[in-house]
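Every protein chain but one is kept in place in this view of the complex.
Coming up: subunit A.
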Amino acid sequence: MPTTTIAGRQIDVDAEGFLTQPDQWDEDLALTLAANIGITLTDAHWVPIHFLRKDFETQKETATLRRVSTVGGIPVKELFVLFPGKPAKKMSYIAGLQKPKGCV
């Protein structure tokens, strides 16, 4: 697994650039991760990101878009506005998690 330097820190990532060690993540890093993919985080962005982090603690896997919507209570439509194009992947990248594995 490669290591890359993000915000002056050594971070373990997979071949695509997703973090492989969730505990290397903090909110400061999230700002840089978001900026890397052209997103400026607002309060509205933090809600799903915090949900993903919290959900990961118990589930040990990244929530799918549907789970963020049904369990996290954030409408799918809004997620597509906040993280245009590929919301599930963009959210998990910023949250320092692997992209979701589930089909739905």
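The definition used in the following text is that contacts are C-beta pairs under 8 Å (C-beta built on N, C-alpha and C of every residue); 3 or more make two chains touch, one makes a residue touch a chain; residues count from 1.
Here is the rule we use: contacts and distances are computed from a predicted model.
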There's a gap in the complex where one chain should be. From "NitT/TauT family transport system ATP-binding protein", "Pyruvate dehydrogenase E1 component subunit alpha", "DsrE/DsrF/DrsH-like family protein" or "Carbohydrate ABC transporter permease", what does UniProt name that chain? "DsrE/DsrF/DrsH-like family protein"
Missing-chain contact, candidates A:Thr4, A:Gln21 or A:Thr42, resolves to A:Thr4
Please output the residues of subunit A touching the missing chain, sorted low to high. 2-6, 13, 15-18, 36-38, 65-67, 69, 75-77, 80, 84-90, 93, 102-104
